[in-house]
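Reading through the structure tokens given below for one structure.
Note that one protein chain of the assembly has been removed; the remaining protein chains are unaltered in position.
Letters are used for the chains, namely A, B and C, taken in the order the chains are written, and counting of residues starts over at 1 for each.
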Amino acid sequence: MISTLNIIVYSLFIISISRLSSARTAYKGNLLAITGMGIAVIMGLLCLNSPKQLYAIITLCIGGLIGIIGSKKTSMPQLPQMVALLNGFGGLSSGLIGLSETFNIPHPTLWQIFIIFAGCITFSGSVAGFLKLAGLVKIRETETLHSVSLILFILTLIGGIYAYNGETEYIIGFAILTSLLGFCFILPIGGADMPIIISSLNGLSGWCTTLVGLSIQNSLLIIVGTLIGASGSILTYIMTKAMNRHLLKVIFTPITPNKEIPSAHPEQDIHKGTPQDAAFLMENAHKVIIVPGFGMAAAGAQYELGNLAKILIQKYHVDVKFGIHPVAGRMPGHMNVLLAEADISPNLIFGIDEINQEFKTADVVYVIGANDTTNPLAKTKKDSTIYQMPILEVEEAKRILFVKRSLAPGYAGEDNPLFYNEKTLMLLGDAKEITKEIITNLESNNS
Amino acid sequence: MISTLNIIVYSLFIISISRLSSARTAYKGNLLAITGMGIAVIMGLLCLNSPKQLYAIITLCIGGLIGIIGSKKTSMPQLPQMVALLNGFGGLSSGLIGLSETFNIPHPTLWQIFIIFAGCITFSGSVAGFLKLAGLVKIRETETLHSVSLILFILTLIGGIYAYNGETEYIIGFAILTSLLGFCFILPIGGADMPIIISSLNGLSGWCTTLVGLSIQNSLLIIVGTLIGASGSILTYIMTKAMNRHLLKVIFTPITPNKEIPSAHPEQDIHKGTPQDAAFLMENAHKVIIVPGFGMAAAGAQYELGNLAKILIQKYHVDVKFGIHPVAGRMPGHMNVLLAEADISPNLIFGIDEINQEFKTADVVYVIGANDTTNPLAKTKKDSTIYQMPILEVEEAKRILFVKRSLAPGYAGEDNPLFYNEKTLMLLGDAKEITKEIITNLESNNS
Amino acid sequence: MDFYIIDILILSCFIGYFAIWNVTPLLHSPLMSVTNAISGIVILGALQNLNQSESLITTTLLLLAIFFAAINIFGGFHISARMLHMFKRKDKTND
Partner (left out) sequence: MDFYIIDILILSCFIGYFAIWNVTPLLHSPLMSVTNAISGIVILGALQNLNQSESLITTTLLLLAIFFAAINIFGGFHISARMLHMFKRKDKTND
């Protein structure tokens, strides 16, 4: 009976993930996964005996409520940190299970040590990721943190050996050490590398589940955990490919952002433009490509962008396309979610390979809050963290409109030569405001 | 050790199948599968003790030699029957294993009964498929065969119960009955439905392997068998979709070909053409779509077709495309293999959905040895076996050139109204000869 | 029996591999949050162990585990649903 339910549950999960192959089927796919989880949780609760059942239900409800409230309060630009945090909770849960298991028996098994290790790393690593993504910490002393990580690593190893020998205190100490290690380990990693870290931690939380499954001999957990572990690992691979980074490089050569570089160029070197100029260029263009980046998300300008596209298409019959870099935004696929939020048709949205063939024929490129993903230094500057990352080749277009608040560099901390390009018009200001003004201009003109 | 090898073997198989996702990686994929099989067979041989090992190796070599010779002698148009036959041997092998197992023990297990059943059905069904595909039998008395099948089915059921009780004679009787059943069952099935039958039998041979695996508790066989079983079943589903047929309908309402129909139309009703006419139409066209069918394969005209395309493209700058129906030919994907044989670029080849949007703008359609896959009756004639099968809409083109030897119907035994269409020019004759003559005409003209 | 578990591990890896390559890059964010929510299935481990738990400390730890897993599950599915709802809507208006 339980075995049949197990099969149903993991089948539902597998089907739900494969439903993500198209936007049309994805929503129902999520419902399938929820159904699966519902079956599993009810199954689990029914096997409990009376008082504990009640406790579990109450805990579950409180946790669930917090989860839902947290999710409701999350705006789409905040998505990445929310996903990181939730991921951390999943890891924490595994870690706690592993920890609790060691209390029942004189000697912990190797599985349990592994669970505690992986769970705590996932937890604290995700929390560190959360803090960085939410912009709550800025790290400058990466060197120091690196040394601390190294010391912690050695301590954790020793702690692990002691913990394996059984004393409860050592096990708790080991858990704490591991958590610190995960935290210090992830904290110095460059912000630009966060998509890679987040997807690895996503995978790791799956592997935690696998380990718990192995430890309690539950094939459902093994299957689902491995599935997620594998999927997270592959997503990591896709991301490292998209950014042309190696996972080991990401971890061991974190970036120290040089916020000073831009001062080398005085502001006079750039051509400043006004929303009027932008509106003029756009309405007379045949083809406009919009390149949104994280700044667009931060400004919450997606609705304005949708309106801009609509008015250009409907009033001025311009051919409008959106070019999305795989790592635009702060997590894989982030920009697509934001554009979906603003009801922008998926037919207008193109990935890097397709859109790079279109820039040549574009009259205007509207780069809004994007920076690293357009930075030509990725092709030339060998010591840059974005070196050899494929970029959106906006330089090929006739004119480039750059919307950002200052000449500050992007996430990767790299100056962008495009700012000083002949073709570029800088529209300094908030992405949302500027786009609004452009729309006002476009609306008032009678063409 | 053996367990690790098992994992390597099935992983290689899975990877090899996923390599079939593109023509570029497929050849190496096959090599991976061969490697996997090599490891498995050597592993199996090494576990044998001395004299038996020798017997096994000798048998293996003889069998292998026959297999390779058989494959070498098979021309590409004969592919379907060869695949059917090989498939049958796979089933026979499972059946023999099941049979041999029952000799060691007083009572056969249910698995063994199933293996014998599935193995024998696969074997004799595939042999029947082979005979039909090779054109070695023509069945008219489908009604009689149906009744025989029914009787055999009841006898097999009873035989199965007796066999389960253990007497060796009954088991052998059961095997023979099952084989007869499979044979009589598949034989009356309409030729046009063969792709569906062949892929189901392909799947069934996989399930046989699974059953053997279950019976001898070997997870490698279980995994590989299920993989093939599932893949064959899905391929069957794809085929039934492509022909708009239901599997049950295929099995229970076989077709009695009415070869008499065409006589209703006298030959005068058609417009006969010559290769000169065809060459003239083609060289003056902007766009020619070539629609090859089984007759092209039977005539071995693929090389001529390749030359035709080449001369039209290079000398006359015609836009040449090939339109391939999913069931064109005699097995799934058959026509693609034949075109590949003639070195025709995959960029020129289009599936049904794509090519159906092109016919409107085509000046000439060259239908060569295809018939059912172009038959508009599929849209209108409710009692036809091809009713609601998606067809290539050649009717939409400006002119249709039809190459076949007579006005006889195709595999499905259905008259084709296109023969009598105003736009159609019938080129009666062998596909290869006619194409050759067209080429001669095209070559001699100086444009 | 251990062999079978290894088989299950390997097969699950392949499924993860195939399933993920099938996912359109358009939906990589929802993918992460769905898999994230699904990994909350670890809650079953906590529930299973809770039954055998006898001391206060293990019960507390397991209830905490349930608590965090619940946040993960409900939060994860809710936020996925929010995202996918937008894609669904978007899809409707254009087809």
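Heads up, the rule we're going with is that a contact is a pair of C-beta atoms (placed from the backbone, for glycine too) under 8 Å apart; a residue touches a chain by one contact, two chains touch by 3 or more.
Computed from a prediction, not measured in an experiment: that's the story for all the values here.
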{"item": "Visible chains that the absent chain touches, using the contact criterion stated earlier", "value": "A, B, C"}
{"item": "Chain not shown: contacting residue from B:7, B:121, B:222 or B:394", "value": "B:222"}
{"item": "Option from B:7, B:235 or B:364 whose C-beta touches the chain left out", "value": "B:235"}
{"item": "Touching residues (missing chain, whole complex) on subunit C", "value": "1, 4-5, 7-8, 11-12, 14-15, 18-19, 22"}
{"item": "Those residues of subunit B which, in the complete complex, touch the missing chain", "value": "9, 13-14, 16-18, 20-24, 26-27, 29-31, 33-34, 36-37, 40-41, 43-45, 47-49, 52, 55-56, 59-68, 70-72, 74, 76, 79, 82-83, 86-87, 89-90, 92-94, 96-97, 99-101, 103-104, 198-199, 202, 205-206, 208-210, 212-216, 218-235, 238, 326, 331-334, 336-337, 340-341, 343-347, 349, 351"}
{"item": "Absent-chain interface as seen on subunit A, which is shown", "value": "3, 6-7, 10-11, 14, 18, 219, 223"}
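The rule we apply is simple: only the chains that are shown with their structure count from here on.
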{"item": "Most widely separated chain from subunit C, with each centre as the mean of CA atoms", "value": "B"}
{"item": "Mean-CA-position distance for subunit C and subunit A (Å)", "value": "17"}
{"item": "Distance between chain centroids, defined by C-alpha means - subunit A, subunit B (Å)", "value": "47"}
{"item": "Subunit C, residues touching no fewer than two other chains", "value": "14"}
{"item": "Sequence positions of subunit B contacting 2 or more other chains", "value": "none"}
